[in-house]
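My questions will all concern the structure given below.
Only a portion of the chains appears, each positioned as in the full assembly.
In order of appearance the chains are A and B, and numbering begins at 1 in each one.
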Amino acid sequence: MKQFISVADVPGVPGMINTALGYKKEPFKDKTLGAGKTLGMLFLNPSLRTRLSTQVAARNLGMEVIVFNIDKEGWQLEMNDGVVMSGSTTEHVKEAAAVMGQYFDILSIRTFPGLQNKEEDYTEKYISQFIKYAGIPVVSLESATLHPLQSLTDVVTIHEHWQQPRKPKVVMTWAPHVKALPQAVPNSFAQWMNAWGEADFVITHPEGYELDPKFSGNARVEHDQDKALQDADFVYVKNWSSYKDYGKITSTDNSWMITNRKLEQTAGAKVMHCLPVRRNVVIADEVLDGPQSIVIRQAGNRVWAAQAVLSEILKNS
Amino acid sequence: MKQFISVADVPGVPGMINTALGYKKEPFKDKTLGAGKTLGMLFLNPSLRTRLSTQVAARNLGMEVIVFNIDKEGWQLEMNDGVVMSGSTTEHVKEAAAVMGQYFDILSIRTFPGLQNKEEDYTEKYISQFIKYAGIPVVSLESATLHPLQSLTDVVTIHEHWQQPRKPKVVMTWAPHVKALPQAVPNSFAQWMNAWGEADFVITHPEGYELDPKFSGNARVEHDQDKALQDADFVYVKNWSSYKDYGKITSTDNSWMITNRKLEQTAGAKVMHCLPVRRNVVIADEVLDGPQSIVIRQAGNRVWAAQAVLSEILKNS
């Protein structure tokens, strides 16, 4: 594996799940694999789970980790080519990425979309420039349109909570929120569910919240949340802003919040969320504090997903 | 030891002193005790000594350390239960603490009091929520009302500077300051002096600065600073804001600043302060630069106190 930007980069979803669960059983079984190698972690945006779990994962493999909040501790980067840099940007990504490529063995980057310019966000301008110029493997810690470390975690979590021979019914449901959020998590979850193929996957959201078909693919879309939740085995809850009316909140229908009553129609579904979650806006307290929530174990799995990704790159680059 | 929030958590003050001094002699004698374990250090407030010394201590024990300035690098946390999170908080402590409990083996937290609401501060709402939800040992790096790593350091420092058979006279004196400061350091020092019992302990401050009796206990309080300082072997200098008139500066009597003249009446007392200290406001230059000040050695002992605490938890959790 040469990079980890989307599901297209992995040698196969089931293999990655096995690798991750192998590390969950034996965190230190490859504790010298990364000896003498350094992971650079570049943050342009806040992060809790990704920041912490990826550091733990890298150390479990014996890698050194250097964390760099580039916006606060370094310079503002210029991402456009051919610019006369007489404004607020101090360094061009061409230099910044290439220089970090000299210092690190793997470069990981967290960058959110601006949600102002669909084309700029959906061409993944920022992380693409780093890939182009760093000259070393790049790992996404969430980019403008995808969050593959989260999605690998999610399939690992579904896999380990499902023992039946039939495919589970997995429903990803939009939920209300007070701010316009990226589509990265739902895009990525849809992409991985489609690539994995081991679930009966349904997406439900109010009209206007259709995801980019590049990621949602042939997944069944159901605008009636109650109908979608029927007999669900896993309910993946997430807010996102509109892709069509780009970056806008086109509905704030609070009846989409996940409550115990909503879960009654499911098959005792496990409830998942990538976190952070705004309680009693996205999901009710009663659900998060109840027996069906697996959000903490899901977050715990972030370590093993990151460890699987880093180990694949260390073994094959 | 399952947590380190106050003196009540330690198996015994003399034992902790010995452990700390053992590490001072041989910093690396337990250098694999923490192998494969990670200390999370969560900062909500600035810190120099605590931040740096605890990292050194953890590494001396072979632990990994992950530092997280949660307010700057992560999200703003909701501390109250049952809230509809439609405001400025992005994540509830229930999730944040539980998730960090998945990644770390020990969680340490620095959080200052608001000094607005005595009840909220004195119930230690913030750190208590972390203890409740993290599911792993929690170490205070200073909380709203106590600073036990400092106090363990202080008793270690007094112990190593005292060779006589009689108990030393230790005087904690209030001193002026320009800002309203927490009572955490004086509360904690009083609590540890009382628990230790190996000193003749006197507290002196202007009227109105009485500490919470829960911490000051039966310690002798003397409102005449000159009288209190008589024959002192150790003078512990510290400003704090009023507990009664909560968080207020009720006196700014500059005559309470510690000068060489004040020290004349002591028994050649060693002068201590937790630092940072505002020179010529709290303590005069002549004292800090003179032979009676042991503030730098005291700060140096922070490493060994932290190492004793972490090792106790590693051995017993």
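What we mean here is this: a residue touches a chain if its C-beta (ideal position, glycine included) is under 8 Å from a C-beta of that chain, and two chains touch if they have at least 3 such contacts.
Every value quoted in this text rests on a predicted model; they were computed, and no experiment measured them.
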(request) Assuming 2 chains are placed, give the number of copies in the entire complex as this structure defines it. (result) 3
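Keep this in mind: only the chains that are shown with their structure count from here on.
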(message) If I superpose the C-alpha trace of chain A onto chain B, what rotation angle comes out, expressed in steps of 5 degrees from 0 to 180?
(response) 120
(message) Centroid from C-alpha atoms only, then distance chain A to chain B, rounded to Å. What do you get?
(response) 39
(message) Under the definition above, what is the set of chain B residues touching chain A in their complex?
(response) 36, 38, 40, 64, 66, 68, 70, 72-75, 78, 81-86, 89-92, 94-96, 98-100, 102-104
(request) Could you pull out which chain A residues touch chain B in their complex? (result) 27-28, 43, 46-49, 51-53, 55-56, 59, 69, 72, 178, 275-281, 285, 288-289, 295-297, 299-300, 303
